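Got a structure here, written out as structure tokens. Questions coming.
Removed: one protein chain of the complex. Kept in place: all other protein chains.
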Amino acid sequence: MEFEGTFTIEEVSPEEVWLSLSDPYMIKQSLPGCQFLTEVEDPDDVDFEELREAEPDEDPPLLPEADPDEVAARGFDEGSHYAALLELKVGAVKPSFRTVVTIDEWDHPVGSASGEGDASGSSFEMDSGMELSETDEGVAIAWHAEADVFGRIAQMGQRVINPVADRVVSRFFSNIEDQLTEVAEEDESSGLRDRIKGMF
Amino acid sequence: MAEHDITLTVNGNEQELTVESRTLLVHALRDELGYTGPNVGCESSMCGACTVHVDGKAVKSCTMLAVQADGTDVTTVEGLDQDGEFHPIQEAFQEEHGLQCGYCTPGMMMTAVDFLDDHDDPGREEIREALEGNLCRCTGYQNIVNAVETASNKMGGSGAAAGGDD
Partner (left out) sequence: MSIETEDPSEIDPAEILGSAIERREDPALITGDAEYTDDIQIPRMTHMAVKRSQHAHARIEDVDTSEAEAMDGVVDVFTAEDIDVPGSLPVGWLLETLEQVDHPILAGEKVRYQGDGVAIVVAEDRYTAQDALDAIDVEYERLDAVTDPSDALNGGPEIHDDAADNVAFEWEIGNADETEEAFEEAAHTVDLEVENQLLIPNAMEPRAAVADYNPSDNQIDLAMTTQNPHVHRLLMAGVIDHPENKLSIRAPDVGGGFGSKIHHYADEALTAWAAKQVERPVKWVATRSETYQTDALGRGHETHGQVAMDEDGNITGLKVDTKANLGAYLSTFAPSIPTYLYGTLLSGQYEIPAIHCEVTGAFTNVPPVDAYRGAGRPEASYIVERLVKHAAEHMDMDPAEFRRQNFVPGDAFPYETPVAMVYDSGDYEKTLDRALEMLDYEEFRERQEAAREEGRYLGVGFSAYIEACGIAPSELVGQLGAQAGLWESSLVRFQPSGTVTAYLGTSGHGQGHDTTYSQILASELGLDIEDIDIVEGDTDEIPQGMGTYGSRSAAVGGSALVQSARKVVEKAKKIAAHQLEASEDDIEFEDGEFRVAGAPDRSMHIQDVAGAAYLAHDMPDDVEPGLEASSFYDPENFVFPFGMHAAIVEVDPDTGEIDFETYVAVDDVGNQINPKIVEGQIHGGVAQGVGQALYEGAEYDENGQLLTGSMQDYTVPKAMHVPEMETDSTVTESPHNPLGVKGVGEAGTIAAPQAIVNAVVDALEPFGVENIEMPLKEERVWRAIHENGGDA
């Protein structure tokens, strides 16, 4: 199955978007159903129960409250691996996907990641990527994903899966947008923006 | 899993039973109460083999939870004949060979009875449409449509069923 689209966020700079999309905490908070997103050493040996228990009650602040340097420091690196627990509602079932993601490429303005998720009776494999570009209105995020789904979910067919995928993607970007728009509305937003810009 | 005490009046007999929240009406009827007339063909409201009447209306009993049916009057195929006399729909299915393996038949007849209650003298196309939610893999439907036509005639086209439901 292939999906692609472009999402535009107005009145922001590409650097802000990039920094936000590089922040595992931002992703975790924006991605519907994401219970945690934690960097792991060995992608073949992940104990999801342990990670879930180790998950702190509260996340550190995101931009704009967060210090951009701190956000940059915790941002994605090429070759790093993350474990995530994704709870999705698909039709009548609500599988929890134990997911492992590898950041294949992370170089402003292009990023790509691949991953696999496993739930009882269902699983998926995915390659995805994005590229940012500046437009007259703001920043365009051109994204694409290729997914293979297996098992019970696959059986429900595209009739069920496509709307779910659409819903997840659009919620994800609109959550990011909401968060970033707050950045833009902050009083010192231009100061922050400059600081971020200076980091690139 | 939470359990509930419910009451169902099945074919005129009041029955009390305890079911889980998720128990489907069809499973309550079949497994708990022993009314195995309604059959399970899909559990997903596509085949109609499980059709019964709930308060006189045809319902696919796999789409309803047993707790939702608490306090209702349920008629299964077992309740169609009266005092040893077949309901006209049963007579008609037998006369027209409206069945082969019989698996779809209880649901088919329950849908047809509900339909004939509100439709005098329906046309063949109309009957085919009324049976949209009931699949039969054996008969090719032609003799089922014949049976529903015949039953309609037997019922005098007035919807006044000789015995049966309600």
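A few comments on the model shown:
Letters A and B name the chains as they come in the text, with residue numbers starting at 1 for each one.
Quick note on the criterion: a residue touches a chain if its C-beta (ideal position, glycine included) is under 8 Å from a C-beta of that chain, and two chains touch if they have at least 3 such contacts.
Everything numeric in this text was worked out from a predicted model, so none of it was measured.
Note that the absent chain touches A, B when the full complex is taken as a whole. The residue from B:Ala58, B:Val77 or B:Leu116 that touches the chain not shown here is B:Val77. Residue-wise, the contact with the chain that is not shown comes from B:Cys136, picked out of B:Met64, B:Leu116 or B:Cys136.
Along chain A, the points of touch with the absent chain fall at residues 120-123, 125, 148-152, 154-159. Listed for chain B, the residues touching the missing chain in the whole complex are 20, 22-23, 27, 30-31, 34-44, 46-47, 49, 76-78, 80-81, 86, 90, 93-97, 99-106, 109, 124-125, 127-129, 131-132, 134-146.
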